[in-house]
Structures are given as C-alpha cells and as structure tokens.
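Yeah, one chain of the complex is gone here, protein chain that is, but the others are all in their spots.
Up next is subunit A:
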Amino acid sequence: MEYEQEEGMEAFHDQEMQAPTNCCISCHSPSYEDGYSTKLCTECRKKLSQYPIDKKVKIGALLVLAIFIFSLTLLPARMKLGLNYAQALKMMETHHYKSALNLLEPIAQKYSKELEVEIAYTEALLYSSHLPEADSMIQKLSKVSFSDNGLLKKAQQLSDELNHYRLDDEHVTLLDNVEESDPKYIKLLDSCLAKASNNEGLLLTRARYALSQDNYQEYETLGKRLLAIYPHHMLAQKIVLNSYFLQLKYKEAAAYAALILKDSPEDEFAMTMQQKIHAALNSTDGKSSTL
C-alpha cells in the first residue's frame, strides 16, 4: 500500500505548519522545486527519495534474490524435463511410442520411484515392442502397492496386455523338455493347442515353428487366427505382414504395412517391411507382384 503525503506523515505536516510557506519543508531553505505539491528543495527531494532500506529487509531481499537466481538456474533443465514428459504423454496418445520412449527413458531413470512415470515408461516400452524390458517393468510394478486406483487399473491393463505374448508356465515346462528339432516337439505343441486352442503363446510358438519350416501359408493362417482372437495383437500383425512378404504378396503386404503404420506410425518392423516391399516391387519392374 502507498500513501500520498496528504494521507499521512503528520511530522511533515507539522513541519509544514511551522515553517514559512515559501521554503523547503525539510531544510527550510528558500529555494524549492516548482511543480510539486510538496515543497522540497532538490537536495532534500533527492535525499528523501533515497529513503534508507531497513537492514533486515536488505538481508531478506538478498535471500529472496539468491533463491530467485537459484530458481533461474534450475528452470531450463526442469522445464525441459517437464516439457519432455508432457510431450511423451501426448505422443503416446497418437501412438508415437518410439519417440515417447526416447523422451521417457531419462525421466524414468531420474524419477524411478514415481509410479505415473513408471507406468508411462512401461506403456511406451510395451507398444514399441520392447517386450522383455516391459516385462521386467511389470515385474517391478507388481511388487509396488498402489494407492491410486487409476494407476492400478492402468498397470493391470499393461500386465494383461503383456500376458498375450507369454506362454503359460505349464506349457513352457512341457515344451522346454523337448528339442524343437525333435518330431515329438510339434506333436506336443499340437496336443497342447488341441487342449487350449486360443492360447496366444501356443499359437505364437506354432507360428514360429511354421516359419522355421518355411510353411508360410500356415504361418499366415496362424497370424490371422491370433488376430481373430485379439485384433490388436502386435506380433500377430507382424506375422501376417511377414507372411505376405515371404509369399511375395507384395500388394497385400504393402497395404497391410500401411494399415499397421496408420495405427502405430513409428512401428519399426512395418517401416522396414515397407522399404523391403518397395525394393522388391522395384526389382520386379512392373511384373505382377501378387502370386
């Protein structure tokens, strides 16, 4: 709050009353500056404008200044970090998981105990196909107690999502006991599939086996079967795309790669396949690409 002289300063009013009217109210010298309602000579005005600042206030002001300078030194790094985090979350909304992951990696390292960051990082890992890393993050999160129901729900969703890419434990134990080259392996795998026909892990293993046997037709069928059960299965999408390419169905492959990239614009596999398809189409030089 500020007051004009008229509203306060009784002492000066008293001085003014006692002093002759045409002189400086402070030093009573006959010369005073014109144009001001308070009659003060130049010297007195200058002196009064330099009204001393209390020592305690000076110390306090220096402390505030020090905090202000400290705050300014923190500002660029923290603003960059905050901005990167906000941008990463925005990128994930548009499925740019790879870019989001690049931004989230240093933040997740710095704030490794912050659940929201951890979950965002896990999501970016999962959807940019870093499945082992996502798995270890889910393991880490499973040991944490959540107080926020929204975060718990999100962590649960990610865990469920990751389960699509896992083989059940009992099947792992069974299949681990047999070599893949052993004819018993495929029989065992098929018998497991007969019991659990919609088991995604088993279907993936079966598709991988078909690929190893160069049975691209079956490879494609299994990929599509997986997609019928779970339409957003990332690996199944890649299986179908790869199967089209391996069967030289370039037009279908190109269309399917474009479809994947529409949903996940930074899908590395789809981008690589797109390049391969273009190269293959160029090399066929106008011949029919669909066999």
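Methods note: a residue touches a chain if its C-beta (ideal position, glycine included) is under 8 Å from a C-beta of that chain, and two chains touch if they have at least 3 such contacts; residues count from 1.
Criterion: contacts and distances are computed from a predicted model.
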Which of "RNA polymerase sigma factor", "Putative zincin peptidase", "Branched-chain amino acid ABC transporter permease" or "Nitrite reductase large subunit" matches, in UniProt, the chain that is not displayed: "Putative zincin peptidase"
Among A:V57, A:V144, A:A258 or A:A279, residue touching the chain not depicted: A:V57
Residue of A:S49, A:N149, A:S181 or A:S283 in touch with the missing chain, whole complex considered: A:S49
Contact with the hidden chain (one of A:T38, A:S129, A:Q237 or A:S264): A:T38
Interface with the undisplayed chain - residues on subunit A: 1-9, 11-12, 35-38, 40, 44-46, 48-51, 53-54, 57, 60-61, 64, 67-68, 71-72, 74-75, 78-79, 81-83, 85-87, 89-90, 107, 111, 113-114, 116-117
